[in-house]
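Shown here: the complex without one of its protein chains, the others still in place.
The first chain written gets the first letter, and so on, giving A, B and C; residue counts start at 1 in each chain.
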Amino acid sequence: MAGRNFLFVPGPTNIPDRIRRAMDIALEDHRAYDFPEFTKPLFADLKKIFRTETGKVFVFPTSGTGGWEASITNTLSPGDKVLQARFGQFSVLWSDLCTRLGMNVINVDVEWGEGVPLEQYREILGADRAHEIKAVLVTHNETATGVTSDVKGVRRILDELKHPALLYVDGVSSIGCIDFRMDEWGVDLAVAGSQKGLMLPTGLGLVCASEKALEATKTAKCVRCFFDFADQARMNADGWFPYTPAMTLIRGLRESVDMLLEEGLDNVYARHHRYAEAVRRAVDAWGLKLCAKDPKWNSDTVSAILVPEGFNSTDVINMAYRRYNLSLGLGLAKVAGKVFRIGHLGDLNELMVLAALSGAEMAMRDVGIGIEPGSGVGAAQEYLRSTATTR
Amino acid sequence: MAGRNFLFVPGPTNIPDRIRRAMDIALEDHRAYDFPEFTKPLFADLKKIFRTETGKVFVFPTSGTGGWEASITNTLSPGDKVLQARFGQFSVLWSDLCTRLGMNVINVDVEWGEGVPLEQYREILGADRAHEIKAVLVTHNETATGVTSDVKGVRRILDELKHPALLYVDGVSSIGCIDFRMDEWGVDLAVAGSQKGLMLPTGLGLVCASEKALEATKTAKCVRCFFDFADQARMNADGWFPYTPAMTLIRGLRESVDMLLEEGLDNVYARHHRYAEAVRRAVDAWGLKLCAKDPKWNSDTVSAILVPEGFNSTDVINMAYRRYNLSLGLGLAKVAGKVFRIGHLGDLNELMVLAALSGAEMAMRDVGIGIEPGSGVGAAQEYLRSTATTR
Amino acid sequence: MAGRNFLFVPGPTNIPDRIRRAMDIALEDHRAYDFPEFTKPLFADLKKIFRTETGKVFVFPTSGTGGWEASITNTLSPGDKVLQARFGQFSVLWSDLCTRLGMNVINVDVEWGEGVPLEQYREILGADRAHEIKAVLVTHNETATGVTSDVKGVRRILDELKHPALLYVDGVSSIGCIDFRMDEWGVDLAVAGSQKGLMLPTGLGLVCASEKALEATKTAKCVRCFFDFADQARMNADGWFPYTPAMTLIRGLRESVDMLLEEGLDNVYARHHRYAEAVRRAVDAWGLKLCAKDPKWNSDTVSAILVPEGFNSTDVINMAYRRYNLSLGLGLAKVAGKVFRIGHLGDLNELMVLAALSGAEMAMRDVGIGIEPGSGVGAAQEYLRSTATTR
Partner (left out) sequence: MAGRNFLFVPGPTNIPDRIRRAMDIALEDHRAYDFPEFTKPLFADLKKIFRTETGKVFVFPTSGTGGWEASITNTLSPGDKVLQARFGQFSVLWSDLCTRLGMNVINVDVEWGEGVPLEQYREILGADRAHEIKAVLVTHNETATGVTSDVKGVRRILDELKHPALLYVDGVSSIGCIDFRMDEWGVDLAVAGSQKGLMLPTGLGLVCASEKALEATKTAKCVRCFFDFADQARMNADGWFPYTPAMTLIRGLRESVDMLLEEGLDNVYARHHRYAEAVRRAVDAWGLKLCAKDPKWNSDTVSAILVPEGFNSTDVINMAYRRYNLSLGLGLAKVAGKVFRIGHLGDLNELMVLAALSGAEMAMRDVGIGIEPGSGVGAAQEYLRSTATTR
């Protein structure tokens, strides 16, 4: 097939050529005397991505799921109470992981399309006078439904209640894309993956831990070894790793961090917002709805679009892929068949977004959804034009 | 800037990843005993791209301009009469090159937007009873105006008149994209470049010579050395080159030829036609005109689109590039400011074409051309949908 | 610095250009309908690398350490008795990991330079009438000392004693390099890493489990989630993964497996033996000794070379790296300062090995070790010549 696949799943994302080249290297001795000259500045700069000065970033050769596991096992003990809101496949899976790791999970089920229910969190935490809840989990950006939650709001509640629970954030599809502030929001554990906003292949799980979280590791009794923070911290301090690091990915990470910092995180967030808004203008023009129930939940990294009654979103996705080489995100679990997702995160530009919208239009028409050809593209164009800058 | 440039100049074109990887190699000894095991099958397969069984393909480390020069200097002598029709920047340049190389060029000037004027060629050649005209030149696809000429028709005239002149074809922007048949059409010298339908970087000029053309080299008195066919032929016969070959490009050429033959040349031509037609549907929907004066001249590799009176096409091109990272082709010479060109050749797919149309729509609106947003994209979508295949 | 680093640590190893290119790809949708067309044959072929027909291979985005953890947590329960011989840094670390994961480890300490003590294993296992020992661990190739142990011998003991313990093999620096036979030797869990014989970057941990091991997972009570075999098995069955797979590495793995199977595993083993033997001839010619106490322990993937009394091997390693861009393996833990290691595994040829020996000679002389310049290289040359084949 001629031309490139248009990759619009909400991760993995497109690897920029700069990063692709940065990873196209010979392997190296990770015990060479000058190796720390590379790692130490990288660890320092990674903190900027998480917007922390006091936290510490751990880089594991793993996936986002491994990052979840690392955040839990390093800071909690079997039987600890964990509060989690479930409103999409990824918040469900994180909750399941906690249960399987021996946590006592208090699940708050919310309709898919909404985010973390601040009032319910307030009630539950307020009622927890004994401070038995040790962990409060927030899926910052629920990738399955295109919903962004209010992390800062959760912190405010904890502060107001003077509740000492640690605040855990799944930032896999938000960090490096949409506003996230480790220190300012008082996040204790933040999890990121390499294949989203960091524009890298899958294979690195990054976990940022606050000082309070690091303190908690000392009493946390969960069994851990591969994911142990202490091993990493001890070796990282001098620029080393406790076992062989995934150097092609880590060299790519260096380039990724450079690119994000060169652009400026606020500009990166604004870029993501702009493309997300263009997609939303198209959805409006098509006369369709997002899975997100209210604009305040709108995600700037992924839009889950509801197909009209009587249509199966999987058919749209298959058409898009099999006819136009466009990869859209499947509807997962509860929303299988109901939504198709457009991931608009990472290394994208205007024309890539418009190409994806074109492909979605064609695929929808192919299955009989009566949208007007070019309507969404046209609406998105007008928004993009009105916000364009000239180099 | 995030994302990739959308390269829609009519060459250089996009390098497919397969070819990019095939060129990403260590250099090699081009005098190794087993080197001919690589070159001999390549020379054989290159003939298939030109659709010749009796011709010979020469591969020079040069550009298309070098290919032009090679075709002339190897087969003609100073003062020889050459017939050329001029109807765009590239036919003009080829004519100039002939003059500079000492040829006596009979220029037939045709309005830009038309192609080779068969009747005028017939008149001139018919009047040339003494067969003083040694070379008849045809710019198969005039890249400046998006016009494809009738090579077969020129051959028919030569045959009808029993005129012995050699038939030269500039196929730089046609070979490997649109129907070209060396043997069937009786072409004597065909010139191709690496950076168009072959989907490679610039750096190789390919010239295919018929047996009659090779015979002509024996009496051709133009001075030549670097471009000498005889040196190449003598060394190529055993799989070698007379001087160091450009191996990264030639290894890429092997992959390119594989890709074209795997897809099948007829399928390659059909793919180019389909994308060209999609672009033309968009132009129609915009209410604009092509530079090509009549559908019979329409090029399947490049469309030159006339902007309405009162607008400057260079402004459109600058907007497209500076705001949306879309590279469109400039209007050249006589049509500077009047046309912008969309190259739709090489490694493209539906969404890439629709992205370019989106970018053109935005850029046109940015300069004030009142087309309807999404109108061209929608029309192209409908055509593409109606002709789509499912993998 | 001009030229390439000569990477002679015993992993990571050199990435062949074929694999480097195979990984230099755009990312892909791991949920595309045709994705299993890629994964299913890969899973089938991976079994050939482990030489198993009945086992199942799991591919985790992790390191060899993660592979160790996966093998233990999936098949054992806290408090289970585990037998491990310690005779080098990596057998020590695997033992430590078992302890940290809650196992009751019976450590048999053997002098560094020897391998698994069959007679002691026989005694301990023979005395274990109650079959409390659930796991017998063998570090097939101890990378710290250059010692290869007799896995088959351990299986024979278990069989003779009719002891039902599972047999675990750390094959990180042996599988894909030296003779390893999952089925024939009755191995239950074998761990491999991507960055050794598989010639890939670090980032994949591969674990092969026998049917008996898979049966054991049903009663194993160790907490596990990221490394859970059952999640993988359920998804792998249809060609999927339970979480985002590390596709650049996995695409590289496909190429690696192709290369190994094209060469033939027996030829791969023979190649490794030949280069190892060349290194040993050099060590002899230098008048030095290997850390391996007896030829039967000689490793074909890494040689740990003892520096003479009064010298510090770290000085040799630093000289090699800082003067000649040669990366040799450090002496670790008990043998720090006493040995330097030459890794001779993966994608190597004769001249690479001779280059490393040259670098070692220069570095040794630089620190005052009185070997004869060229002596080791000459001895290795003569051995390599006597065993050379002509293409």
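What we mean here is this: a residue touches a chain if its C-beta (ideal position, glycine included) is under 8 Å from a C-beta of that chain, and two chains touch if they have at least 3 such contacts.
Remember, predicted model here, so these are calculated numbers, not experimental data.
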- Task: Quick one: say which of B:Ala2, B:Ile15 or B:Ala276 touches the chain that got left out.
- Result: B:Ile15
- Please pick, from C:Arg181, C:Arg271 or C:Lys289, the residue that touches the omitted chain in the full complex. C:Arg271
- In the complete assembly, which of B:Thr39, B:Thr139 or B:Gln195 touches the absent chain? B:Gln195
- Query: Which parts of subunit B are in contact with the chain that was left out?
  - Reply: 4-5, 7, 9, 11-15, 20, 23-24, 26-33, 61-66, 68-69, 78, 97, 100-102, 193, 195, 201-203, 222-228, 242-249, 318, 321-322, 327, 329-330
- Item | subunit A residues that touch the omitted chain in the full complex | 17, 20-21, 24-26, 34, 391
- On subunit C, what residues meet the omitted chain? 1-4, 6, 14, 16-17, 24, 263, 271, 319, 322-326, 347-352, 354-356, 358-359, 361-362, 365-366, 372-379, 381-382, 384-385, 388-391
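Just so we're on the same page, only the chains that are shown with their structure count from here on.
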- With chain centres defined as mean CA positions, report which chain is farthest from subunit A. B
- Item | Centre-to-centre distance between subunit B and subunit A (centres being mean Cα positions), rounded to whole Å | 46
- Task: Would you kindly tell me how far, in whole Å, the mean C-alpha position of subunit C lies from that of subunit A?
- Result: 35
- Distance from the CA centroid of subunit B to that of subunit C, rounded to the nearest Å? 54
- Scan subunit A for residues touching two or more other chains and write them down. 4, 14, 24, 322
